[in-house]
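Removed: one protein chain of the complex. Kept in place: all other protein chains.
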Amino acid sequence: MRTHSRQAIGPLMAFVVAGCSGPQSVLHPAGPEALGLAHLTWFLFGFGALVLAFVLAAAAIAVRGPERWRAVVASRCMIIGAGVFFPAVSLTGLLGYGLWLTRASIPDTEGREPLQIEVTGEQWWWRVQYAPSTRSPVASANEIRVPAGRPIRFTLQSADVIHSFWVPNLAGKLDMIPGRATSLLVRAERTGVFRGQCAEYCGKAHALMALTVVVMTPTDFASWLENESRPAMEPDKPESRRGRSLFLEAGCGGCHTVRGTPAAGTIGPDLTHLGSRHSVGIASAAMNERNIARFMTDGQHMKPGNHMPTFRIFAAVELQAIATYLAGLR
Amino acid sequence: MNGEIRPISSLLIALLGPIIWAAHFFGVYLVEAVLCPAREPVSIGLVGLALSALALAALTLHSARCHLSDPAGGARDPLRFTLPLTLLSMTAVVWTSLPLLVLPACTPGGSG
Partner (left out) sequence: MHESHQASSSLRDPSRREEERRQLEAIWALPKGWRIVSAVNNTVIGYFYIGAAVLFFLLAGVLALLMRSQLALPGNTLLSPHTYNQVFTMHGTVMMFLFAVPAVEAMGILLLPQMLGARDLPFPRLGAFAFWAYFVGGLIFFGTLFFDLAPSGGWFMYPPLTSSHYSPDIGADFWLLGIGFIEISAIAGAIEIIVGVLRTRAPGMSLDKMPMFAWTMLTFAVMIVFAFPAVILATIMLELERTFGWPFFIAAKGGDALLWQHLFWFFGHPEVYIIFLPAAGMVSMIVPTMARAPLEAHMLIVLAIIATGFFSFGLWVHHMFTTGIPALSLSFFSAASMAVAIPSGIQVFAWIATIAAGKLRLDTPALFVLGFLFIFTLGGLTGVMVAMVPFDWQAHDTYFVVAHLHYVLIGGMVFPLFAAFYYWAPAFSSRALSERLGRWAFWLMFIGFNVAFLPMHVLGLQGMPRRVYTYPAELGWQTLNFVSTAGAFMLAAGVLVFIADLVCNLRPSLVSPAGNVWNSGTLEWLQNGLYGLRSIPHVETRYPLWQEQHLARDVEAARFYLPNAPTGTREAIVTSPIEAEPQYLLRLPGPGWPPALAALFTAAFFMLLTVKMIAMALGCGILAIAFILVWAWGSDPMPTDKVNIGAGLRLPTYVSGPRSHAWWAVVILLFVAGSLYLSFAFSYLYLWTVAPAAWAEAAKGGVPDGTFAFAAMGLLAVSSASMYAAEGQLRRSRAGFGLMVVLALLTLTGALVLELVGHWRSDLRPDASGYAALVYLASVLQFQIVAAVVVVGCYVLVRLAAGRLNSERRVTFDTLMLLSHYANAQGALGVLLVHGFPRAVA
């Protein structure tokens, strides 16, 4: 009997662990803030399970238990003890734990200068700006890259309706409310690719407003940021050059910016280094030429309700050229 | 009639505990909600704790008065609610005051 239960625990643990890990999981923390919250979560589950077990045991005894035990459960002592004293004491403890953790979450950069990133929620994408208050901020969209080990201050705003910035592996969520700026201090300890999602219903495509967060080593991040701050790469292939001309002629620059070209629109996402991102349009569409083309001609199917109009004005060759150009913007 | 129960006054007496809790609760919330945007240099924590002390004193006084004048309830407290409600309100006031001891005022709740 004992060996059976021991054998059962292995797969059970594997199931639990597998259920807990994930690129958008609260229980798979990648930083100290999320770690504290994960510990709290396990503690609360344990506490809750114990209390539930106690209540169920009392109810079971009340319904069909032995006479002596039922007398105890029926007593005034039990009602006051279990219904008043126990909650009073345990909730005081819980409140204390919660307050301690809340206090620990209050931004403390430990003397290190945090990396400033400004994120603005738009219907239904993320406008990102690195080092926003310096002379040369770096604009991007829908994907955020951060260095491991360094505190990062996210300044969160909204351009239209209420959104919420949530990367569960790193920290709890914080709303983006028009008219105010909220601030989130986070530190990532583990490199990897994580997923975030807008957590406040913001309209039609709310379900698809996801975010990729890439945690890199500090050296990798530094070189990435350096590259990101440069204007767009010169297209090397003739097809790409053709694509760039088509891109500019069709007026895409009215909404999109590609630094180093006349395209300077800010209504839509910055495309200067589009090709280096993990996804295009929606987080589950991998970055490749086919998906870029699809987003242009069939965007309403990929992301229903999105504000970019569909562009079916191009011939197949032209479309391919534009896609090649954009995919090459690394 | 002797000892006639007067509904409104006995209602208020019985509910005075929770009413004091409510006044304290909205008081401390108001203090931070108004003084933080106005950036007043007053120590919000101290003001809050002062309000807590006041509330606890009022609650103690009220339950002592009720218990001593009418241990069995009687006309002023016909359902004998005053003492339990006051005790519960005291617990709630103490819990509301704990954050005043632990957390700094006016600091946004930013997770992480």
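The first chain written gets the first letter, and so on, giving A and B; residue counts start at 1 in each chain.
The rule is simple: a contact is a pair of C-beta atoms (placed from the backbone, for glycine too) under 8 Å apart; a residue touches a chain by one contact, two chains touch by 3 or more.
For clarity, every value in this text was computed on a predicted model and none was experimentally measured.
The chain not shown here is touched by just one of A:V51, A:A131, A:M233 or A:A250, and that residue is A:V51.
Residue A:W166 is the one among A:W126, A:W166, A:F247 or A:F295 that touches the chain missing from this view. Within the whole complex, the absent chain has one touching residue among B:I13, B:I44 or B:C66, and that is B:I44. From the options A:L37, A:L185, A:M216 or A:I322, the residue with contact to the chain not on display is A:L37.
Of the listed positions A:T266, A:S284 or A:T310, the one in contact with the omitted chain in the full complex is A:S284.
Where chain B meets the omitted chain, the residues involved are 5, 7, 10, 15, 18, 21-22, 25, 28-29, 32-34, 36-38, 44, 78-81, 84-85, 88, 91-92, 95-96, 98-100, 102-112. Listed for chain A, the residues touching the missing chain in the whole complex are 19-20, 22-27, 36-37, 40-41, 44, 48, 51-52, 55-56, 58-59, 61-63, 65, 70-71, 73-76, 78-79, 82-84, 86-88, 91, 94-95, 97-99, 101-103, 105-106, 123, 160-162, 164, 166, 168, 171-175, 177-180, 182-183, 195, 197-208, 283-284, 304-305.
The rule is short, and it goes like this: only the chains that are shown with their structure count from here on.
Considering their complex, residues 31, 33-34, 37, 88, 91-92, 95-96, 99-100, 102-103, 105-107, 170-174, 182-186 of chain A touch chain B. On the chain B side of its complex with chain A, the touching residues are 91, 95, 98-99, 102-104, 107-112.
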